[in-house]
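Once you've had a glance at the structure underneath, I'll fire off some questions.
As you look at this complex, bear in mind that one protein chain is not there, while each of the others sits in place.
Right after this comes subunit A.
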Amino acid sequence: MVSSLFDRLVAGDHVCNVYDDEEQRLAAVARFVRAGVGGGNRVVHFSVGSPEQVVDELVAQGVDAPALCETGALHVYAAGNTCLASGSFDPEAAVDGWRRALAEALDAGYAGLWVLGDMAWAASEISGAERLHRYEAEVNRVFSGGRALAMCLYDRRTMPPEALDRISAAHPSRLGPGPDESWVPLLRMRRTAVPPGLALAGEVDASNREALAATLAGLREDLPDAPGPLTVDLSGLRFADAGVARLLIEGHRALPGGIRVVGCPPQVARLLRVMGGEEILGAVDWAEATA
């Protein structure tokens, strides 16, 4: 059952979903809406086509979209009519928009916010590629808060593979094209309140490291009231490359109060040492690392 894959999404995820035909796109939209609403979340979909067209497509897929729109569980906006419009796309404004949308969904009693963005408009907007890239990296800070998730739809037919790989690297995980029943997100990042910091689970390499970079860089700003160093918990991490070690070292140096690493696997500690991160090794919690 393909829908089970979407049921596996949890708040905090930010997925780059690549499709290469209309059938895949329609199926992804319908399954996302069904899984999101089914979990008590508000679903917001930015579409390339008109909202009316999207509602018709959803009805054709067996989703009672008119009723969902009526209750407010589903919002459909055409990307061209919003701040995502190519001409005026402002990454910072877009990220702030998601923070407000999340707050509104929670206020309205929803469990969380599920965002589905069809990014096909981006392909035609070459001059906006840098801004889109910055947006996709920065928006991780919203989702790593753990109450919202996003799936960004990218059309493989309209983007060169290198451009797609580059934009995909700003997402913690990538899916598709086509259904893959064994899929699990490559990386999950969640901000934690106790201790204040960030917990990582999964794998980080050059294919998704930028997502971590942006999240780490914004961590102090996103946890402004936390005293002392921020805790980065690596205990759920199955793989981290040298770039991750570099990010931790840089984060320790750059973030006010520094960071403290817990659950550090021995091979990552060895990487930190090779990378010249002697001072962060003092911040590694060895008791937990060897537990």
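Assume a contact is a pair of C-beta atoms (placed from the backbone, for glycine too) under 8 Å apart; a residue touches a chain by one contact, two chains touch by 3 or more; residues count from 1.
Operating definition for what follows: contacts and distances are computed from a predicted model.
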Per UniProt, and picking from "Nitrite reductase (NADH) large subunit", "Tetratricopeptide repeat-containing protein", "ABC transporter domain-containing protein" or "Anti-sigma regulatory factor", the hidden chain is "Anti-sigma regulatory factor"
Just one of A:A169, A:L198, A:L248 or A:V262 touches the chain that is missing; which is it? A:A169
Among A:A27, A:L106 or A:A242, which residue is in touch with the absent chain? A:A242
Which one touches the absent chain: A:L186, A:A199 or A:L248? A:L186
Name every residue on subunit A in touch with the hidden partner chain. 161, 165, 168-169, 174, 186, 203, 205-207, 239, 241-243, 246, 249, 265-267, 270-271, 274-276
